[in-house]
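After this line comes subunit A, so read on.
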Amino acid sequence: MVQSFQDIYAAVHSALVGMGVTIKHIWKRPVTLQYPDERQVMPPRFRGFVHNDMTKCDSCGICAKLCPVDCIYIETEGKGKDRWMTRYAIDYNKCIWCSLCTENCHTGSITMSHDYDHSVYDRQSLVYEFMDPREQKIPCHRATRVELGWWVEPKEEKAKPAKPKAEAKPETEAKPETEAKPGAGSDAKPGADKPAAGDRPAGDKGEDK
Partner candidate 1 sequence: MNVGLPHYLTVGAILFALGLFAVMSRRNAIGILMGVELMLNASNINFVAFSRYVENAVDGQVMAAFVIVLAAAEAAVALAIVLAMYRNYGTANADIAQRLKR
Partner candidate 2 sequence: MTGDLIFILLALLTLVPAVWVVLSRNLVHAGFALLFTLLGAAGLYASMAADFLAVTQLMVYIGGVLVLVLFTVMMTHVPRGRENHGLDRYVPAAVFALLVFGVLYKTITAVHWHAVTPEAEPTIARIGTKVMTDYIFPFEYVSLVLLAAMIGAALLTREYRPTDTEDAPSDAGEDAEVAS
Partner candidate 3 sequence: MEILTSWLQGLPGFGGMSDQGLFITGAVIMATLMFTVMALCAIVFTWMERKVAGFIQSRYGPMRTGRWHGWAQAIADMLKILGKEDIIPAEADKGLFVFAPLLVLLGSLLAWAAVPWAPGFTAADLDLGLFYIFAASSMVVIGILMAGWSSNNKWALYGAARGAAQMVSYEIPLALATIPVILHTGSLNTQDIVIAQQGGIWHWFVLRDPFLFVAFWMYFIASIAETNRGPFDMPETESELVAGYHTEYTGMRFAFFFLAEYANLFLVSLIAVMVFLGGWWSPIPGLDFAPALTFVIKGVLMVFLNMWVRWTLPRVRVDQLMYLCWKVMIPVTLLCIVGSGILMITSGAAG
């Protein structure tokens, strides 16, 4: 009998404690990131879509070899000095964003961008072709490259991921579309390299700490 009254007390008490916890949250500001209007600032190491700077790439093929899922397709034609790259494609049907391909790139051309949200309606669009052989082919051999003015010195440190887009918008300014339209292309990378303090929107920072 006593036990059952204790049980009832425990049930009521614990339920009230729990309800206290939940009602507390009603008054707090939600931590939700309202995605299309607000975007998270990605940390520098973030791995988005793989990006290859075709001006640097000399189609050594290491990235394709290192890829655990064989999602990088490189095609070349010719031999020796007359070797030209005709295709560089990354198949996002397979890519797993592991960043293994960027590790050994001696030219630093392949990097992980901070771009990550591209849904498509058909699978074929997920094979990103980085070049069009009908427009140009890319020389592979060092001598040819130097001769044609393609040679880029390998960088000492790994290149920072190129950020050809403005993903680093601080969330507080909800950009009206008119403002955003002329938004710069590859030159706009405000805050992307900012250390991680800003990787959450400023608004919901205070809640936990």
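Simple rule for what comes next: a contact is a pair of C-beta atoms (placed from the backbone, for glycine too) under 8 Å apart; a residue touches a chain by one contact, two chains touch by 3 or more; residues count from 1.
On the choice of candidates, all candidates are chains of the complex that A comes from, given by their letters.
Small disclaimer: the values here were computed from a predicted structure and weren't measured.
Although all of 1, 2 or 3 belong to the complex, subunit A touches just one of them, candidate 3. Contact residues on subunit A toward candidate 3 in their complex (touch as defined above): 4, 8, 15, 18-19, 21-23, 25-26, 28, 30-32, 34, 207.
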